[in-house]
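As you look at this complex, bear in mind that one protein chain is not there, while each of the others sits in place.
Here the chain labels run A and B in written order, and each chain numbers its own residues starting at 1.
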Amino acid sequence: MGTVEIRPAPHIRGERTVEKIMLNVVYALLPICLFYVFQYGISALASITVVTGTCLLTERWFVKTGTQSGNLADFSATITGLLLALTLPPGFPLWMGAVAGFVAIALGKGLFGGLGFNVFNPALVGRAFVQAAFPTSIATYTPSFLSGRFFEFIPSSLAWPLMTPASAALWLKEKQIDALAGATPLAKWKFDGVLAEAGDLLTSLAGHMAVGPSPLLILACGAYLAFRRYLDWRIPTAILGGAGVVAWLLFAFNPAYYPNPFFMLFSGGLILGAVFMATDMATSPVTPRGMWLYGGLIGLLTVVIRYYSGLPEGVMYAILIGNAATPLIERITQPAPFGKGVLGRAKKGASYPLHPGYISREEAGAVTPKKRILKNKPKPDERKTPHH
Amino acid sequence: MTPSTTAKWDEFMEGIWKQNPIFVMVLGMCPALAVTVSAVNAISMGIATTFVLTCSCLLVSLMRKMVPKEVRIATYIVIIATFVTAVDYFIQAISLALYDALGAFIQLIVVNCIILGRAEAHASRNPPLVAVSNALGMGAGFTIGLFALGSVREILGNGTLFGFSLFGEHFQPWVIMVLPPGGFFVLGAWLLLFAWFERRKQAIKEAGQHA
Partner (left out) sequence: MSAKHPTTEQAPPATPTWAMIRTLGLVAGICGLVIVGSYQGTYDAVAANKRIAMERAVFKVVPAARSINAYYALEGGGVAKAEGEAPAGAVNFFAGYDETGKLVGVAAEGVAKGYADAVRIMFGYDPDCGCVRNIGVVAMRETPGIGDKIAKDKEFLANFEKLDAQLNAGMSALAHEIVTVKHGSKTDAWQVDAIAGATITSRAVGRAINDAAQALLPKLVPHLDKIKDKS
């Protein structure tokens, strides 16, 4: 005799599990990390290892103490660590990287209850914290493709815990490289008014440019994920579209003052943020219209922060604000239920008599009111007379 | 100890542990977050508040039988404002640097809800000695809470404690700790620690009952 199993829905499960999605994102991130190590050498490798390691250890601790759901095998902490390391400068002191990793998982994820409960993208929470705590170190970039990068650490990487890192400018002077080469293209544009070449921005291959991994590579890896449906193509499209349109409008308005939209799109962390961070499933809207709205908002905010604030880069804050707005966006972009208007009110003049088949037994005797006006509402002239 | 001394001691300890204004009641957050960038500021603020709290509670308790219910809030507020004004002058006389560091938050002691709360809920119903013990305990608890915030923020944000350097001159300050968000982070961490403590105590107690 076979046993009959009784259990609640869902009865049919899809192929896709959290582990599988996360593992695929890790696969997509690996080429980018390799390119980053190729650009900056051993310092970048150490940074990625330490940050990811701290994230995993913190995750392990939260899972073990039972304050968080999930387990280590779901690779979500690995993704957080890799993304966080990619957004930090290559010569970022390793101990600060460890602080960032701990804050990312503890404050960004563990305290909310673990995977799926976090409000903000954990990697960006970690980065925002170190941005506020160590504003000088996080703005100190060094040029890429230095000779000897695979054998020599950038000195600031190896700062003792709690101690100030060695000056990158002095190190560059020793190597007889112009200290300005250590500025990112965005900082150069913001503070010196110099625009980088388009081709160099796209490939990141120009010598000694202080940039992250190539935007083209990130787009290719993102396209793989979008093609396999592990991320929704609408969000990156909306972010890049939103930023591009705003930047183009400003550029058309005053080309002498504002940089061209191409520079806006392919400099800084916009591509990485749009493809890998804003698309985090727990912190972005699930409704298609919401995704467009969310992406457009992030794109707009990025450009506004870059132009009008004291900071050269705005992607991080834009995405965090987008994350915060997500519940609101989801609320106002709910697909309208049959017979309802967009905001949940009944459509004017719409009246749908209930089909008896849809009424449960308790409600069988219920009568659908024809009009929404209350019958017992006292009329103005009746108000004066006392009524029982 | 005589029973009445024990009772007063209990009243005193109430504010330090069981009803700590910062960690348990989460009151008086405005000064707790704003002035705790250094241990000295935190303790000065704590002492100033304790002074106002104790003096106000003493006066309120002495007058408790002759204050009609209808005018009690007005009476308490006038009393509290008086002692805040006095503290304001005292601090100016002691150190202008401290006065500048604490800024408007000295005057804002007037609206610190701990003080009106204690005057209304405790001092107006208890004899002077009991009221003063309770007020001193609350003040001490508040000072301890502020010091807990201020010391962490000064150590991480400046590498010093009471102005003495702890890590040498190469210390890397965590700028965020002396900015307003740092206050929230440190407060959150302390509250977390206390909540965890409480939960552990509860768990041990329950385990003892089962066994």
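Everything below uses one rule, namely that a contact is a pair of C-beta atoms (placed from the backbone, for glycine too) under 8 Å apart; a residue touches a chain by one contact, two chains touch by 3 or more.
Predicted model, so just to flag it, every value in this text is computed and none were measured.
Contact with the chain that does not appear here is found for just one residue of B:23, B:83 or B:142, B:83. Mapped onto chain B, contacts with the missing chain fall at residues 59, 63, 66-71, 74-75, 78-79, 81-83, 85-86, 89-90, 92-97, 100, 157, 173, 175, 178-179. Residues 135-136, 139, 191, 310 are the ones on chain A that touch the missing chain.
Here is the rule we use: only the chains that are shown with their structure count from here on.
Averaged C-alpha coordinates give centres for chain A and chain B that are 40 Å from one another.
Listed in rising order, the residues of chain B touching chain A in the complex are 159, 167, 170-172, 174-177, 179, 181, 185, 192. Taken in their complex, chain A has these residues touching chain B: 93, 96, 107, 111, 129, 132-135, 137, 159-160, 162-165.
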